[in-house]
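So the structure is just underneath, and the comments pick up after that.
Removed from the display is one protein chain of the complex; every other protein chain stays in position.
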Amino acid sequence: MIFAPLLLVALLLVLPHSEPWFHAWIPTLSHPLYARTSFLALTLSHLWLVALATFVAVAIGLTLGVLATRPTGRSLLPTVRAIAVIGQTFPPVAVLAIAVPLLGFGAAPTLLALTLYGVLPVLGQTVAGLDNVSPAALHAADGMGYGRWRRLWDVELPLAAGPIMAGVRLSAIVGVGTATIGSAVGATTLGSPIVEGLVGNNTAYVVQGALLVGALALSIDGLLGSVERRIRRNRR
Amino acid sequence: MNPRALPVLVLAGIGLLCAIAFPFLYVTPNRLLSGEPHSPHVVALALSWVLLAGLGMLEVRGSRVAVALLAWALIAGLPLVAGMDARALLHATAASARVPLGAGFWLMWLAANLLLLDRLRGVRTSGRIVAWAGLFVALVAMSRAGAFESLALVREFHAQRGPFMDALLTHLSLAATTLVLALVIGAPLGWWAWRARRTDGAVVGVLAFLQTVPSLALFALLIGPFAWLARAWPALGALGFGGTGAAPAVFALVLYALLPVVRYTVAGLGAVPPDAREAARGLGMSRLQLLSRVQLPLGWPVLLAGLRIVAVQTIGLAAVATLIGAGGLGRFVFLGIGQGANDMVMLGTLAIIALALAVDLLFQAMLAFTERRS
Partner (left out) sequence: MIEFDHVHKRFGEHVVIDDLSLRVEDGEFFVLVGPSGSGKSTLLRTVNRLVHIDAGNVRIDGVDVATQDVETLRRGIGYAIQSVGLFPHRTVGENVATVPHLLGWSKAEIDARVEELLILLKLDEPGIVDRYPDTLSGGQQQRVGVARALAARPRIVLMDEPFGALDPVTRESLQASLKAIQRDTATTILFVTHDMDEAFGLGHRVALMLDGKVAQVGTPLELIRQPVNERVREFVGGSRARLRELAVRLVRDSMRKGEIADGDAVDGGSSLQDALGAMLTQGRDRLPVHEDGHPAGTILLADLVASRE
């Protein structure tokens, strides 16, 4: 679990000084080290995009999921489910591409795509998690005089926290991948060296970007995964 | 208020908002420049959404049917209206002008679809099939009659017909090859993992690990090794096996597809209760007979559900493969983005979405069929 973040830090420390190695590997390249933006800046910008989008996606997904499972919003549940299911068939690339005509180039369409796409897993898992809370616990909570919102806060959400966290994790991981592709529409992310390397036939750039983004993805997955496990431990 | 009215109210509210706030169409001087928004029917569209909301709140006999009919009419009518508008707008402008559909159109069309989906819930299967098939037929008929010819998307399609068809075929063959390979490799792997009770072992661990790596990174990382392979064995290179192209793309796609195939194979094999397995063995079935006569029939629907997920996922991921020269519909997306040709982007994107939805439907139908038989 600690391996991926360590790898990421090591890469961030070592890669800026790795020009001789890449030069030795592919001697034909005149600029074997991506230098347009520092790797640290790329990583932070990538992380920021994902964090912001995931945060907004969680806020939206959680709210919609909670509303659709309340007695008054119950009739919306099938529609919400349909949106989550149909939405999942939309490839992330497609969502990204649709955002471009709306918002132009840069970070904005990437952010919109990340957010829209990120809502789906959180929404789906929130609904599933809240739906699976033991009916006996809910019945007992009602019988003991919990109010509707207090029951949600004290009983339902804690019990659904495991699945919800799984949704957050999925949302963040898909976000890391989509943000990588987002460099193709002008966002500055770790995908930038990859895309530039692919276009300019510079394998060194590709490797540098891919190593970093792979380590970043695994770090985030590991981190959120351990949070999820901790939550699930006592909530069976 | 009728509790079932809420979905209608929400969706009609979204529709109303989109009718007012977002452009229905754009008019652009040519396919590369951006243009002016055009929303010729704001009042009529807004009123129809208000009417829908009103009908949804009413609790009279037939109001449900009326809502469904109106939603149906909107799904069929919105493209028709847009097509007619486009024709009228093009009459007045230069030949190079284009009329792309705006966000208002797309969101309203989506809202109308969701509304119909909601209203048809609980209706007999035959009724639902009639409604959706009727829509399909109506839209195809309108398209045949040339109703959409003036829309930018259709014009782009005509301009790119050849390359588009090639890309579609490439995309389909990438996805199909991946699916077959993933099944051929993944199903035995899943069977082994299930038998050896190694579902949390190294193999599955590596596959889960790969699942996390962003697709673009994995595709790109494969260029080097595949180029080296092609150099080391020229025979492979002669077969079109190189650093870029279909080979590394399919390889990466299969890697992504393996985890779900393995997981669902394990789940499918586990779908047979241990008692039933024991009973079958006790009756003298061999392991192979057990697999073919008990486990396969019982586990097949589970595996099929897994393949549905894999297929949809692969169609989406294959769009990225174009960046390493594998072609496919993603080419239109990224080429279009590069050229700033939004119509081209939309053509590629919609084709990918339509393909994913069609494959999803196909698998759903297969699932329904197998479940009915068993």
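The first chain written gets the first letter, and so on, giving A and B; residue counts start at 1 in each chain.
As a working rule, a residue touches a chain if its C-beta (ideal position, glycine included) is under 8 Å from a C-beta of that chain, and two chains touch if they have at least 3 such contacts.
It should be emphasised that the depicted structure is a prediction, and the values quoted were computed from it without experimental measurement.
Considering the complete complex, the chain that is not shown touches A. Residue A:L159 is the one among A:L76, A:A113 or A:L159 that touches the chain not shown.
Only one residue from A:W25, A:F105 or A:Y146 touches the chain missing from this view: A:Y146. Taking the whole complex into account, subunit A touches the unshown chain at residues 134-147, 150, 155, 158-159, 234-236.
The rule is simple: only the chains that are shown with their structure count from here on.
With each centre defined as the average position of its C-alpha atoms, the distance from subunit A to subunit B rounds to 21 Å. Subunit A meets subunit B in the complex at residues 72-76, 78-79, 82-83, 86, 88-94, 97-98, 100-102, 173, 176-177, 180-181, 184-185, 191, 194-195, 197-198, 203, 206-207, 209-210, 213-214, 217-218, 221.
The residues of subunit B lying in touch with subunit A in their complex are 3-7, 10-11, 100, 103, 114, 117-118, 121, 209, 212-218, 220-221, 223-224, 312, 315-317, 319-320, 323-324, 330, 333-334, 336-337, 342, 345-346, 348-349, 352-353, 356-357, 360.
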